[in-house]
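A single protein chain has been removed from this complex, and every other one stays in its place.
Right, chain A next:
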Amino acid sequence: MMRRRHEGEADEGDFSTLQEPDQYSENLRSSWIRRKSKDTEVDVRIVDNEVTIKLVQRKKIDCLVHVSHLLDQLNLDLQHVAGGHIGDFCSYLFNTKICEGSSLYASAIAHKLIQVMDTSFAAASLA
């Protein structure tokens, strides 16, 4: 990094370098997948033991109910949820943590989410 020399500053120390942060000694486990069905779009990212899920869906069913149940089934500890209705769609972002002893993959989470949303969607449309 280069910093400007101020007036009256000595010649010494014109340039100060920022040290590079220590590289991670351990390799972080990470995976990412995006799945799409007719009415649902799911984006799942896993970094180490943290899972971020982005869900966009047509506003016909209360998806929070179904998603929260599924997260309990998958042993994902819910940390943060943000989102709501935007026009004809509902969009949510879920931050979760994988519980100890559980092994999950982004593809499995995305597949199950799509499955749950589509089945509940079909049930709602029949009703």
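Just so it is clear, a contact is a pair of C-beta atoms (placed from the backbone, for glycine too) under 8 Å apart; a residue touches a chain by one contact, two chains touch by 3 or more; residues count from 1.
Following the convention adopted for this analysis, contacts and distances are computed from a predicted model.
Student: UniProt protein name for the omitted subunit, picking from "BHLH domain-containing protein", "Translation machinery-associated protein 20", "Phosphatidylinositol N-acetylglucosaminyltransferase" or "Signal peptidase complex catalytic subunit SEC11"?
Tutor: "BHLH domain-containing protein"
Student: Footprint of the hidden chain on chain A, which residues?
Tutor: Touching the missing chain: residues 62, 64-65, 68-69, 71-75, 77-85, 92, 99-105, 108.
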